Every structure is written in C-alpha cells, then in structure tokens.
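Just one protein chain is left out here, and the rest sit where they should.
On to subunit A.
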Amino acid sequence: MTDLTRLSASELAAKLARKEVSSVEATQAQLDRIAAVDGDIHAFLHVDAEGALATAADIDSRRAAGEGLHGLAGVPIAVKDIVATKGMPTTCGSKILDGWIPPYDATITQRIKAAGLPILGKTNMDEFAMGSSTEHSAYGPTRNPWDRDRIPGGSGGGSAAAVAAFEAALAIGTDTGGSIRQPGALTGTVGVKPTYGGISRYGLVALASSLDQAGPVTRTVLDAALLHELMGGHDPMDSTSIDAPAPLVVSAARRADVKGLKIGIVKELGGEGFQAGVSARFNEAVELLTSAGAQVVEVSLPSLEYALAAYYLVMPSEASSNLARFDAMRYGVRVPPAGVDDPSAEQVMASSRDAGFGDEVKRRIIVGTYALSSGYYDAYYGSAQKVRTLLARDFAAAFEQVDVLVSPTSPTTAWPLGAKLDDPLSMYLQDVATIPANLAGIPGLSLPVGLADEDGLPVGLQFLAPQQADDRLYNAGAALEKLLEDKWGGPMLAQAPDLEVAR
C-alpha cells in the first residue's frame, strides 16, 4: 500500500478525486506521522486531530454526493502559528499570546476552509517571526529532519520541517525577510514569497506590515502553485491587496520550460561569505538551466549592499508599532508587577510585556522605537525607505535585461542548534539574499538544488521575478526541478534520513 504521507499534494488530490483514497485516510495518515515523529521534530505547536478529521469526513461525504469540490479539497495542511484561525490557538510562538484563541479567521484561513482542506494544526516559529532558526520560539526549537542537531531555518522552521518530515504535504508560511524561503532551503523544500499584495494579509499577525507576505511551503513546485492560487487574489479587507487578476501560477508550473528564458545571476549574492558547497550546487543548477536553453548573464544590483541595513531598520520600526497592541488589556497574558499594590494600567502593561516577550522581540522593539524617534527618524527610517526606492529601481533595471534573477537562497546550509544564538548579527546575515525581495515587494521562490559536499545538507536556489510576475518563478522553478529530478532519479527528499519513529 502507498504511504500516503509521501505523496505530493497534487498526487494525493488526484487519488482523492478518483476516490482511490479518502480524505479521512489521508488525514489520519498525516496525524499518525505527526504522532510518530513530531516529538522529535517539534514542528507543531498545536495539533487539531478532531477538527482535521471532521473536515476530512465532511469532504468525503460531499465528494460521495457528487458535489463539485476544489482541486485540493481533502488534502491536509499545516498552518504557521501566526495566521489567525478561529477556535484554534494562535500564539505566534510567544508567551504573550499563550492561550489566545482568535474569534475570527484570517482571509487565507477562510479560503482554505472554504476549499475544504483539513487543518492539521499550527506550526512552530520564531517568536512573532523574528529569527532565522526557530530557536526564538517561546515553546522550544524545531529540529531539522536532515539532522536533528541542527536548526531548520526560520522563522517558519515549523512549516518547513513539517513538510520535509512528511508530516504534511502542504503548509502555509509567512515571509518578511526570508522566513519561507530560507527554511525551505535549509530543509530541502519549496517555499514561495509571492508579490507583496498578492495574498491577503488580513489575519496575519503583523511583524512588518510593508514587508510581510504569506506563501506556500511544499515539496514540489506544482504543489506550491496550487496552494498559491488557492490563497491568492484580491481581498477587500486588506488595503494593500492588489486588485488585479492574479498571475497564472499553476499553468506556469505545468509549462516548466526555460528555453529562451533570460536569467540573471545576481553578482552581489555569491562568492565571498557563501559556503563552498552552496556555491557549487548553485553553479551546477545554473549550468543545467543553460543546458536546457536558458540564456544566463550576470547582472549587478549596486544598492544591494545597503539592503540588510535598511531591512533591519524598517522591520523593527514597523514591528515596534505593530506589537504595541499586546498590552494585556484585551487579550493575551496579564502579569501584574510583583510587589506593587493596586498597579496602574500602565504598570500592568509594562510588566506583562516584560514577562510575555522574549529577548529577540524586546531587542527589535527597542531598535525600532529608537529608529522612529524624533531627531533620528530621517537618518534611520527615512534613509531606509530611500534605500528601498533605490533597490526597487535596481531591480527594475535588471528586469529590463532579464526575465528572472537567481541566487543561492541562503549563504550557508543549516547550522547546529545554538551556534548563532548569542550572535544576532551573524544570524541577521543569513537573510542577505532573501531580504531584497521583501524590500522591493517582488516575488521569490526557493527550491532544493542538492546537498552540500562538506556537510551533506540541503542547498536552495532562489528565483526572483518582477512584481506580479510570480508565474515566471513557477515556470523556471518547475523546469529546474524536473532537470534536477531527472539527474537524481527522484526527489531530493528521498535522500533524507529516515526518522526514528516513536511507538
């Protein structure tokens, strides 16, 4: 019998449509897998077996009744714990939201529910998506299925690890500076950050409003396209949502043809600072694309050198304001100050925030508060916004020459747990290749391109495309995926070590 957990979402969807398996069977298989391996991996913060099976049973009976269903109906999904899910805990990996159960659904949650995807549970993340390793979760780190002594990347390490460990075929992530793509690269999975405004942010707990974007986390490019299409499109509840036809990502993923495609290698995102094994796999992938008929040139984005600095001003500035609402007045944990009789509301706010937020969150709130302060605003937030404009111009100029850009997704493979925890700057540097897309609002897709020779760990390659040209990512990504799988004789995750299964 087929191991249902090993199927891609599109494969499972096809079997469900042909009634070869039921959604209850598929969902139960994922729940069993979670029960078996998640004690070790810790991809999930909350598992909703009952709810997922109820949805699955409902879809099975509707399918049996001959009802027309969404193509992904009945395919189980994992949701990052930053997405509001009505009736299901949503903590953002923070103690301050411990026990909070949203009374409303995010738009993407509504769309998933409307399409009939059973929600397996909520996945682990760095607290409020602040981090690149998932070690900043208040509920303990997630481990990388390729090597459980290593981090899975972050902030969406839970979603990526869940997909890599076959706990789910589909997961939702959010990407503010690389939180979908970098964990994708480090766990050998596919992750996409769509064009800013391509997928509704309503109900995503905000880290940095002008950078945040939800996207798919999957094992194949086609699966990512299917989930992207399901979540995307205009939402009147999000003023920054694009009110225009969504890019045709699924047909692009099926086209998978790079003949004549102009690809630009970003000069500034390679070489020094990039691990040898990462560069080697990246270069081989580019050669494969060339051999398939793509025209590859090198392009330069001069403003990239300021991107990381600009990001680490914009992101904490917006975060400092977005996180102000966590004040223990209306929801979340309330911790009165010790030894104070009749504390004032302000004192309760301060002590609750002190107790509820972790160190990395406090660090960024402090940095952001400072950067927005009168007298510093122009030098910090103002300058950072100018860098964004320059960067957007650089990208626009590059996309006059080429259709897509490529770079390694992350400078290194997964590092050991704890290795960078006391060195925030070195952690921040891991985002150097992913951050520019967020600053410019353009889409990016990361897919696995092999294992580094020196450590045998996954390496990711990132495609970037102009705003609203997400379809180009899926076309190029699916083409490269096929070239690589032909070379390997199957998907890369087939090479991942078997996980010890809890009994």
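Note that in this section a residue touches a chain if its C-beta (ideal position, glycine included) is under 8 Å from a C-beta of that chain, and two chains touch if they have at least 3 such contacts; residues count from 1.
Methods note: contacts and distances are computed from a predicted model.
For the omitted chain of this complex, the UniProt record lists the protein as "Aspartyl/glutamyl-tRNA(Asn/Gln) amidotransferase subunit B", which is one of "Spermidine/putrescine import ATP-binding protein PotA", "Response regulator", "ABC transporter permease" or "Aspartyl/glutamyl-tRNA(Asn/Gln) amidotransferase subunit B".
Only one residue in the set A:Phe166, A:Tyr202 or A:Tyr311 touches the chain that does not appear here, and it is A:Tyr202.
Screening A:Met237, A:Ala276, A:Ala397 or A:Val501 for touch with the missing chain picks out A:Met237.
Only one of the listed residues, A:Ala14, A:Ala324 or A:Ala379, touches the absent chain: A:Ala324.
Considering A:Thr2, A:Ser373 or A:Ser426, the position touching the chain not shown turns out to be A:Ser373 (whole complex). Subunit A meets the missing chain through residues 83-84, 90, 92, 97, 100, 102-104, 106, 201-206, 208-210, 236-240, 317-318, 320-321, 324-327, 329-331, 345-346, 349, 369, 372-374, 377, 381.
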